[in-house]
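Scroll down for the structure; my scribbles are underneath it.
Missing here: one protein chain of the complex. Every other protein chain is in place.
Moving on to subunit A:
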Amino acid sequence: MNLLSLFSKKDKSASVAKNRLQILLAHERTGSGPDATLVSKLREDILEVIKKHIEIDPEAVQIEMDRDGEVTTLGIDIELPVKASENA
């Protein structure tokens, strides 16, 4: 960041493009290819484990795989019903 950039008018469209792409690709990358089969298998297994302890809606489990360079991350997002979290 230099002084000149403070005075120049910044167009925001490129950062909008970047954000849209990041969101879209994170979604698309899990939608096809070898990752998709792995994710769907993991999803089933994880659901089984959770079901042992609490009743949850299968739709409330979100699993996403994302790659960044040489690192692949797996994000698991489980929406717990209010009752279940109180009992735990």
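Definition applied: contacts are C-beta pairs under 8 Å (C-beta built on N, C-alpha and C of every residue); 3 or more make two chains touch, one makes a residue touch a chain; residues count from 1.
Going forward, contacts and distances are computed from a predicted model.
One chain of the assembly is not displayed; among "Cation:proton antiporter", "NADH-quinone oxidoreductase subunit M", "Sugar ABC transporter permease" or "Septum site-determining protein MinD", its UniProt protein name is "Septum site-determining protein MinD".
Of the candidate positions A:E28, A:E44 or A:E79, contact with the hidden chain is made by A:E28. In the full complex, subunit A makes contact with the omitted chain through residues 8-15, 17-18, 20-22, 24-25, 28-29, 32-34, 67-69.
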